[in-house]
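Yeah, one chain of the complex is gone here, protein chain that is, but the others are all in their spots.
As written, the chains take the letters A, B and C, and residue 1 is the first residue of each chain.
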């Protein structure tokens, strides 16, 4: 995704005042879009309600007013058409940034995504590339009704040719979105809905650089076990790590930042250090991202493991209605329960392992 | 999927002559459809070219002629429409059996599948159910051009509410398809394209009963390691097990038969017996079905494992053109290579494990 | 060498007519101006009881919209998409159907479902958030409200085809918004219905907006009903704020479908007077003076005025309708006095007909969690 460079940075806009201020992640994303539109005239935003309304989550707030309705365009209500026409625009030298209104409403565009977006470069042996970013407000935990809280990363993760990025911090929201837009490959960019309103001391004119996608971040050092996560579950894992201290566990927390490319190196190093690991994500566990993560770590670190890698994920059910979503989603308790099941007594070889698959 | 019964059998049609004859899997599937149409007037087949042509793979050969074009109906060319109207028919008391012409051409129906087919029962608390079978000619290895050889099971496996069935033998092709059609839940039924023309001594009027979906089959007993597979890769695994004998390995082979429900019991028992396992499938390995299988076995059998569970899968690339597909697909050699990497010398704890992620 | 045998080409071949039967597609085009009945002599031909019944429903419908919006603002509903200004369409859609017929509503059409007999609290289940859906679809023959836009249209068509295949007399009325007509599913559904001559009526409520996007950005068509021609089915255009006109057009379409004439595509031109939902800020994308303009064609107002003019309603009758609507609202309010507490264990009950072993494991885990919580609470209370 890095166009040859190993670190992609975007400098502070000239004349911007330094210093950080309390900002929501939505504002950081908005700043990334604004700066991308400003820095590169080929960037074009399109989607449902991204114009005057500024998107249902206001991520495109003010952009149509500032850059005109050609650069930030409301489209007809048809997701396959939005992505399909964006493909055509990308074929013709533009850098479309598409907004899908919610995870579930990206499904109508699935054929375009799998059969074209992911394959055009490979099909044409690199002659026709698609510098295309697909922004998807992602995940649950916001009390929304059916079809508004899906987590779809496993579908995209299994589709070779797509990059798959998911920020968990404000700096990454800004930095990874700028990188994604600058990438010459298509990127599915998952925006954790429940973090949109999270506040942090952050400003786009701070010269903070973020690592490129494909590099995981160790967000907390620990020695007892490693929590591996991304996006909306990072704050949860940090809270769990905090709570675990009381139980006597020092948990390491790894934020993957991108699922494709996957940073085996950082993840494996962290797991080897602690010998135990739990993968945490919101989407259904069965055949979810956590399965791949657990399987590949086990392949690589088997003899460093004191216990099987466990998963704390959403239940294997359709996403529940708002009043019950708390029972579905990973929680600090479930994470601590999983950590407790990491076989702290070593001599149980041969015994039966009870695992709930979560 | 079994409507309460633990074993579903379909008796021989009255007056059929006994005995088995050389039959292709395509013919076994055709017989299942014919018998289902005959036994249950609510069964309706629909899809592109399923009428006069009998389907591009001839699985519906002769059915429109025998049962009329209402029972076996050519539809307009629109996969979301086919599945969407089938949903409506199922809501109204029929049992539609939909044919998607190829894996890739089921993608336009992805929204219907994920947002409705998988969820209607749950949404309506069991009041509105969808007894719907979605037949998909599945996988590669037939020398077909782009978009005709995808393996899409991981997408469906990760979608709660769907059953996911994949036969590897003639008896299962017939028996599991009959079960799927009789199921009160939606079933995605993957038909291994490359096995369509495989011949076997089989006849629908043999009274052979097959286990219900959700029960895996041990196709070969072994002691050294366990191969876990399904559908098109079963014959390959059987061949690998045969070849492995020369190397001194007795390989057990487990045929999953269905990915949802998943038979943890049989699989774990087989892995515990041998202490080593390789999962084999055609689709891209990354976030594929094998990841879930490896992860869940490891969770359950960790202390029985002498080595990490390895995977032999398709490469993490878009499905290749015909002339190169042999380099992409699992092969006997790759399976034997993986078995060879299962750490037959025991004292390497602490060493680096080299795994190609395949 | 030539590739062709000239003998095979008879002299007249070039001018031979193509074998395409070409009837006149113009007959399928909708009326040039939206059909109106209220305020025209045709209104006088309506049965007075029907007129009064429609008035009551439209009037109560407005009260329902106000009440549900209030419940949403109080947080008793997670969200409410109102049909304020669209009550004529909602009421007529339900009113034209016979008992055996089916209604396929969108997420917005709770009112149509209620007019068809669905318990309002159950119609609003998805908005309240205790489950995805409330009522039994088979009881009043109303499909679940569909949130993914236009996806319910192929369902409606398949349902109608199944009815025909079973020899049943059912007609299906499928609702969709102006925005929803841009989805491929709309196109595929109408096409399947046309090819199958399925007994379906498609009612497009053109309320001017898809959230913030005005019709002009949605289509360049002169009327959404013009799309009918491309499927070989008739289109109709009607004033969606005139309940009699909507009733008449839909009634004709339903009869046509029942008689085997196949589908009709109806565009009802109306206007969404409220924001998209209670959490929308419509001042961002529309001039509120436009809303004021449309308030003057408020379907409730227009109906009351006309019926008063016709002598069908007087102050007493309106007073009585108001009382009845108020009762409806009071009852609804009362039923929201207590928040539901859905049982978490139901999360596993209906994923499949029979729980998979995997779900049974997860069920056990949740049960254990709940037990532990209950115990902890018990301990606290001691």
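Here, a residue touches a chain if its C-beta (ideal position, glycine included) is under 8 Å from a C-beta of that chain, and two chains touch if they have at least 3 such contacts.
What you see is a predicted model; the values in this text were computed from it and never measured.
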item	value
Displayed chains contacted by the hidden chain, counting the whole assembly	A, B, C
Option from C:39, C:342 or C:357 whose C-beta touches the chain left out	C:39
Option from C:57, C:130, C:185 or C:363 whose C-beta touches the chain left out	C:185
Given A:35, A:111 or A:255, the one touching the chain that is not displayed	A:111
Sole contact to the chain not displayed, among C:301, C:345 or C:364	C:301
Hidden-chain contact residue, picked from the options B:27, B:42, B:85 or B:104	B:104
Positions on subunit A contacted by the hidden chain, ascending	1-4, 44, 70, 75-76, 78, 80-81, 83-94, 96, 108, 111-112, 115-116, 119-129, 160-161, 163, 183-185, 214, 260-265
Touch residues of subunit C, complete complex, unshown partner	1-4, 6, 8-10, 13-18, 20-26, 29, 32-34, 36, 38-39, 59, 62-63, 66, 182-188, 191, 194-195, 197, 217-223, 226-233, 239, 242, 262, 269, 295-298, 300-302, 304-306, 318-319, 322-323, 325-326
Hidden partner interface residues of subunit B, rising order	48-49, 51-54, 56, 74-81, 104-105, 107-108, 143-148, 286, 315-318, 320-324, 327-328, 333-334, 356-358
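By our rule, only the chains that are shown with their structure count from here on.
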item	value
Taking each chain's C-alpha mean as its centre, the one farthest from subunit A	C
Cα-centroid distance, subunit A relative to subunit B, in whole angstrom	31
Computed distance of Cα centres, subunit C from subunit B, in Å	39
Chain centre separation (subunit A, subunit C; CA means) in Å	36
Residues of subunit C touching at least two other chains	131-132, 148, 184-185, 346, 351, 356, 358
In subunit A, residues with contacts to at least two other chains	80, 104, 107-108, 146-147, 286, 316-318, 357
